[in-house]
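Just one protein chain is left out here, and the rest sit where they should.
Now for subunit A:
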């Protein structure tokens, strides 16, 4: 372990959660790990769930992020906004690093029309991985923009379906207009080692941010 003695044993004894735990009539029966979240964004069918499943220690779980959208009621005589509840499937998995630290991977739809749910999912994330299918680049523009504007460390990973990539990385970088500081890589969502290395690129990016 290169990081030397942690100033806080287990890295979690500063218990940032005290404001919520203080009611204190009951003792937690078990101490939870520190949960760290990484978001995997991308269009439908781009390999998000495959990537999560390749490295997660549990079968990817699915939950629904429930969203209330307020639609402008142009054809609504009462002038009240029409509210529609939309649910979007979100797949996730996790990796237990040690008993005190757990990495969660949340896959979220990357298209712009799902942007309304990102704040809820992304809040507090250490970084993001945007998965790209070079045949459908436009599915990931919104996610790239989002991570850039929110200044969340991220990398762009081109999923090589059957080892095939339709465009070179230079072409993809140009098309997505991502800055040179954003790592761009080719990976295989089905390969655990490949997914691991893509996540490592994101975490290195986040670590570099702390030094800056």
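Details
Criterion: a residue touches a chain if its C-beta (ideal position, glycine included) is under 8 Å from a C-beta of that chain, and two chains touch if they have at least 3 such contacts; residues count from 1.
The criterion applied here is as follows: contacts and distances are computed from a predicted model.
Comparing "Xanthine dehydrogenase family protein subunit M", "RagB/SusD family nutrient uptake outer membrane protein", "ABC transporter permease" or "Multi-component regulatory system-4" against the UniProt entry of the hidden chain yields the protein name "Multi-component regulatory system-4".
Touch with the chain omitted from the figure is made, among A:164, A:179 or A:210, by A:210. One chain is missing from the display, and on subunit A it is touched by residues 1-3, 6-7, 11-12, 14-17, 19-21, 23-37, 44-45, 55, 61-66, 84-90, 92, 94-95, 97-98, 101, 103-104, 106, 120-121, 123-124, 126, 191-194, 196-197, 199-200, 203-204, 206-207, 210-211.
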